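Supplied in structure tokens, the structure appears directly below.
Of the protein chains in this complex, all but one are displayed in their positions.
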Amino acid sequence: MEILLFGIAKDIVGQSEIRISSDDAALHSVQELKDFMVRKFPEFGKLSSFAVAVNSEYAQDDVPLNRNDEIAIIPPVSGG
Amino acid sequence: MEILLFGIAKDIVGQSEIRISSDDAALHSVQELKDFMVRKFPEFGKLSSFAVAVNSEYAQDDVPLNRNDEIAIIPPVSGG
Amino acid sequence: MDRKIIEIVQTIDTSQVFTDLSDAQSGGICVFVGTVREFTQGEAVVSLEFETYEKMALKEMDKIASDALEKWKLNKVIIRHAVGLKKVEEPVVVVGASSAHRDACFEACRYLIDTLKETVPIWKKEVFENKAVWVSAHP
Partner (left out) sequence: MDRKIIEIVQTIDTSQVFTDLSDAQSGGICVFVGTVREFTQGEAVVSLEFETYEKMALKEMDKIASDALEKWKLNKVIIRHAVGLKKVEEPVVVVGASSAHRDACFEACRYLIDTLKETVPIWKKEVFENKAVWVSAHP
């Protein structure tokens, strides 16, 4: 599973994408992905908030994740 | 006394200025000028309203008129 | 440097206004442009004609700009009105303001155009195919 990273998320992880294999963790939902990220990179727990996008749409915590989904971490936006 | 006319006021009178001599009328205030205009050109009475400017400032009805003032009839404005 | 631009012009160049209002202390610029609309209450407008009492109009526009600078924290304010014959889609008025934060420039911009329409001695004649009407003249 590939996760796209932007803004401060990219800085925290140190790269613009992270690959999570099923050996690392079995992530079945947005909530599980968020928990995993905070566990693996505690800096995520210090953000104001962060969202997850599945197939380039904001996804609620209960949205399931599938292998072919395009998944992205969306830290607090600050456009404009 | 010269009175500047704009917009529909110019159309009503048929010219862009009107000269009122003291033989025509003795106009001592904005109110007297307004009354004179409505009497002489009844179309002024049909307007939504009209104001008078003295020395290029809106003038209340009780403002006195002096011979050297720049006086103008201000029909309802519609800029923008 | 003057923070107010107050002008009556023959032709409005809308491409210029953001340069006029730009400022290093501003994070936001809000601009309203009034243009000639093709239809008024279902009737096709051929053109608009704007006339002004220029000396007084400039004074009134300046008052509005000064009031806005007092009411809100603004960096620059512009009120530019065109006179003469204007065709459909042509700009007739540009008002705008720049400020550090967007609340101020939005509120000021609205105030500028609303107040201009109430107080500035400019008159608009709508020219239709078969008649011409001074706007707002009659009840």
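So that you can tell them apart, the chains are marked A, B and C in the order they are listed, and the count of residues begins at 1 in each.
The rule is short, and it goes like this: contacts are C-beta pairs under 8 Å (C-beta built on N, C-alpha and C of every residue); 3 or more make two chains touch, one makes a residue touch a chain.
Remember, it's a predicted structure, so these values are computed and weren't measured experimentally.
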Among shown chains, those touching the left-out chain
A, C
Name, in rising order, the residues on chain A that touch the hidden chain in the full complex.
4, 6-8, 11, 46-48, 53, 56-58, 72, 74-80
If you put the missing chain back, which residues of chain C would it touch?
14-16, 18-19, 22-39, 88-89, 91, 98, 100, 102, 105-106, 109-110, 113
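As a working rule, only the chains that are shown with their structure count from here on.
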Between the Cα centroids of chain A and chain B the separation in whole angstrom comes to 73
Roughly how many whole angstrom separate the Cα centroids of chain B and chain C?
26
Geometric centre distance via CA averages, chain C-chain A, whole Å
48
Got the chain B residues that touch at least 2 other chains?
none
